[in-house]
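Excluded from the complex is one protein chain; the other protein chains are retained at their positions.
Right, chain A next:
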Amino acid sequence: MDKKRPVNLDLGTIRLPITSYVSILHRVSGVILFFSVAIFLWLLEGSLSSEQGFEEVKALFANPLCQFIIWGSLAALAYHAVMGVRHLIMDLGFGEDSFETGRATAWVAVVVAAVIIVLITGWVFLW
């Protein structure tokens, strides 16, 4: 491969479509989730360790800092899962006919993810 190929990918100079932002956030949420796995495993371990551990994990949901960390992990999971399902649907041959369709499904996925994140917010902070 010619290493001296000219490259012009200064993303700051390019106006990106919604599909690009959706894709970049899919990557960001994926990297967050890589670390969130530790949080989920820690919660699972605590909840299964004993009756007392189970109650301690439940009590974490009342602590503001824990609430925020759990909320962030669940929001990243919800976003990543919804965008992942969009990919799976496209793999089946739906919604990949044109850029316009791609743009529309990206917006639909953003709205679906937003609704789920609102529900998660209510569950973590209010319930």
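Miscellaneous remarks
In this section, contacts are C-beta pairs under 8 Å (C-beta built on N, C-alpha and C of every residue); 3 or more make two chains touch, one makes a residue touch a chain; residues count from 1.
One rule holds in what follows: contacts and distances are computed from a predicted model.
Only one of "Succinate dehydrogenase hydrophobic membrane anchor subunit", "Sarcosine oxidase subunit beta", "Phosphoribosylformylglycinamidine synthase subunit PurQ" or "Amino acid ABC transporter ATP-binding protein, PAAT family" fits the UniProt record of the hidden chain, and that name is "Succinate dehydrogenase hydrophobic membrane anchor subunit". The missing chain, though absent from the display, is touched by one residue of A:G30, A:G72 or A:G95; that residue is A:G30. Summary of contacts with the chain left out: across A:I14, A:L44 or A:V111, the touching residue is A:L44. Not every partner is drawn; the one left out touches chain A at residues 7, 27, 30-31, 33-34, 37-38, 41, 44-45, 47-48, 50-51, 54-55, 77, 81, 84-85, 87-88, 91.
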